[in-house]
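This structure is in structure tokens; I'll ask about it shortly.
Complex shown without one protein chain; remaining protein chains in place.
Order of writing sets the chain letters: A and B. Residues in each chain are counted from 1.
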Amino acid sequence: MEDIKIGVFICHCGTNIGGVLDIASITEYVKTLPNVIYAADNIYTCSEVGLSEIRNKIKEFNLNRVIVASCTPRTHESLFRNTCQEAGLNPYLFEMVNIRDQDSWVHMKEPEKGTEKAKDLIRMGLSKAILLRPLEKIKVDINPSALIIGGGISGIHAALNLANQGFQTTIIEKESELGGNLKLLNKLYPIQVDASKLLEIIYMVESHRNINVITSSIPVKVEGFIGNFETTIKKNKQISKIKTGIIIIATGAKALIPEGLFGYNGKTVISQLDLEQLLKENNVNAQNIVMIQCVGARNDVRPYCSKICCMTALKNAMLIKEINPNANITILFRDIQTQGTTYEDYYRKAREKAILFVKYSPEKPPLVKNSVVEVYNELRNLIINIPYDLVVLSTPLIAHEDSTKLAKMLKIPQQDNKFFLEAHVKLRPVDFATDGIFVCGSAHWPADVRESITQAYAAASRASRFLSKDYLEVEGATAEVDTEICIKCKICIKICPFSAISKNQEGEILVNKILCKACGVCGASCPVGAITIHHFTDEQIISEILSCGVGY
Amino acid sequence: MDYEPKILGFLCNWCSYAGADLAGVSRIQYAPNLRVIRVMCSGRIDPIFILEGFLKGIDGIMVLGCHLGDCHYINGNYEAEIKIGVLNKLLKLIGFSERLILDWVSASEGNRFAQVVNEFTEKIRDLGPSPIKDKKYKINITDELNVIKSALSDIRLRVFIGRKRSIITEGNVYGEVISEEEFDKILDQAIYDEYIRNKILLKIKNKSKSVPEISKEIRVEPNRVLEHIICLKSRGLVDFDKIIDIYPKFISIKEE
Partner (left out) sequence: MLKNGDGLMEKTGAVLIIGGGIAGIQASLDLAERGVNVELVEKNACIGGRMAQLDKTFPTNDCSICILAPKLAECSHNSKITLHTLSEVKELSGNVGNFKVKVLKKARYVKEDRCINCGVCVEKCPMRVNDEFDMNLRKRKAIYIDYVQGVPAIMTIDKENCLFFTKGTCKICESVCEREAIDFDQKDKEIELFVGSIIIAAGYDMFDVSLIPRLGYGRINNVVTGLEFERLICASGPLGGHLVRPSDKKEPKKLAFINCVGSRDIKNNPYCSSCCCMYTTKEAMIAHEHDNGLKSTIFYIDLRAPGKDFQKYIKRGIRDYNLNYVKAKVAKIIEDKEKNPIVIYEDINTFKIKQEIFDIVILANTIVPKRDAGELAKVLGVELDHYNFFKGETYHPQITSKKGIFLCGACREPMDIPTSVIDASSAAARAAEIIIER
């Protein structure tokens, strides 16, 4: 057992602490505690004078534990840890005690009690410090290459950005060529450009020296973790393996085929996707057209709004009007979703084009009859009949059937409608909780071209943060499984939100220290106490509890 | 009674500890009885920690985490809720549950932090000092807390607790998803059974006793006691000692 030598530095923080608490009495008290070799107060421990004193005393007294009692570790722990390291002390042998934010500042009128509290808190810190162990940061090599699953508009752009940053990138696409859903479209809103125009970039992708495209192929198995993924790919009947540092999911989504809805028959009642094809062939001859929005969406099965259908309907309605200005077009809608500047402008433009908009409510949905669409009009409180020779149903984008398979393969979550679930809706929208895997485009949520490209670059940005490093360095304080004690109940595997725990080939349960974020939940959940949460061990926490200053 | 309660608080780093710091920055004054232990996540708190605190004589313990849905580690606070919930049920059996709270304080709730601390401190002040500090109750309370501690150290309850969230969300090994109510019904029974079983073990730790004797001591019907004894025997925790009169006597098997 090593000889524990603790140095305690107590900060006045000017009068912030010193003006309330009795620092002299605290310092004298601390000197009486076991293992304390050195204890002193400073006016500002965080000043250069204070920091160099820490460095000097570590050397002078051979201190192997350092405690600073001052402000909050949330702002200053890293500074003091670095100082310890500069003096040759392992930074994990530092402990901080908060006697300002949580003591002198909140007990200004009870200085004696505040002083007692400070003594207790420092004693608790000491009891933990005695049990602290040096830890090393962990390094893992990063393979500076990317795998992009899906070669639609988002996959293509993610690949281009990463390749242009110099990273070797592989796209695997299940179809025989790149392009995804865009191949099925006629023109794109909001500037009516040919969809094929946006696919011209495929040439650049295929000829890029850093991009490798594998078509007609799907992933069948993914092993490894950030920096070192190994993906097994099946192309026809051939199996191959590819090693990459990160993976981006850009598998997209597909439009719902409205089988059994509103008399869908593919002839007089068609989907917007069918209409795209007809427009491509310049084969729309109908005079009276009714479009119905939210078909199969915003209902109990698919409660979501698919985001792109309102704009698609507006686009196609305007295109038809361009070809045949006398066409009668009615759009039956629930809410028109045209957020922002450009899209709202587009909506206004459509309204100016003598396109009729009729709001319907889901309680009284339109009825497609032989030659008329019957819809309840709330305004006049009567049912109106709109004659048609073509009904166009706007259906939502839905997740691919095989997305669940991919989710299981990568151990990443999906939401209710099987779109992939990101790490944090707001602040990590294209990351997963598991490091090294990213998502963009409609695999994440229905997205149009503009949004898919934006997300593709975002995913590439998040990925390049890892790819640009020679190695990944992670905190040394992580969980660790003692395989001698472990009973392989796998509770920890399920409970870890970061998929950091897994079974190895020998059947042992192990923590991947690269993925572990040290929350400690697995430790508290292990039925047999086989997991150690380093830097917050059971012994350390219990020792703090037992020294908090009660006894009987 | 005039006493200063000793309160221990486990604060998660990201929300409640930050909320406590904010109370400081805003100079919001609150009761000086709290001693804080910082952990990264409220889900780190093993119920054993809390029992250690109560055994030591701490008057009240607070576990504060991020609001549900805000956890920095996605769902650690849900795990905390489950664990503290089970502990709470056990503490209720011995009338100790008032001395523990689990609550949520965000990083922007400096005021609320102070308020939660003040209210809890006052409640503990009203409850009086922990009975464990009273000579009259010390042995009894220590025994009871140790019974709970051994129940919660035991693999059976811990497996139950650890699997709860995955079973009610993803289903069990047969793919059956069990509703939380159903699960809790089973869990409640297990909690009670394990409490009684550990209590029996404690009673026959040093001296062998018959079923009627145990039944009288722990006030549980003899046939139930017998069932528990059989269960404990099958786990290899209890052995038959001797027969006195017509009653067999049992003793717990000491661990190596």
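Note that a contact is a pair of C-beta atoms (placed from the backbone, for glycine too) under 8 Å apart; a residue touches a chain by one contact, two chains touch by 3 or more.
Because the structure is predicted, anything quoted here is derived from the model rather than measured.
From the options A:G263, A:P413 or A:P429, the residue with contact to the unseen chain in the full assembly is A:P429.
Annotation: of B:L22, B:V86, B:V117 or B:V211, B:L22 touches the absent chain (contact as defined above). Considering the whole complex, the residue from A:D194, A:E378 or A:E508 that touches the absent chain is A:E378. Screening B:P5, B:G43, B:G76 or B:G110 against the full complex identifies B:G110 as the residue touching the chain left out.
Contact between chain A and the absent chain runs through residues 13-16, 43-44, 46, 74-75, 78, 144-145, 161, 164-168, 188, 190-191, 193, 198, 210, 298, 303-307, 335-345, 348, 359, 378-379, 415, 419, 424-430, 444-446, 449-450, 453-462, 464-465, 467-470. For chain B, the residues touching the chain absent from view are 14-15, 18, 22, 25-27, 66-67, 69-70, 72, 106-112.
As a working rule, only the chains that are shown with their structure count from here on.
Taking each chain's centre as the average of its CA atoms, chain A and chain B sit 34 Å apart.
Of all residues in chain A, those touching chain B in their complex are 72-74, 98, 100-103, 105-110, 113-114, 116-117, 120-121, 124, 423, 433, 487, 489, 491-492, 494-495, 497-498, 517-521, 523-529, 533, 536, 538, 541-542, 544-546, 548-552.
Taken together, the chain B residues at the contact with chain A in this complex read 6, 8, 13, 17-18, 20-21, 23-25, 27-30, 32, 34-41, 43-46, 48-49, 52-53, 56-59, 72-76, 79, 83, 114, 132-133, 138, 153, 155, 158-159, 161-163, 165-166, 170.
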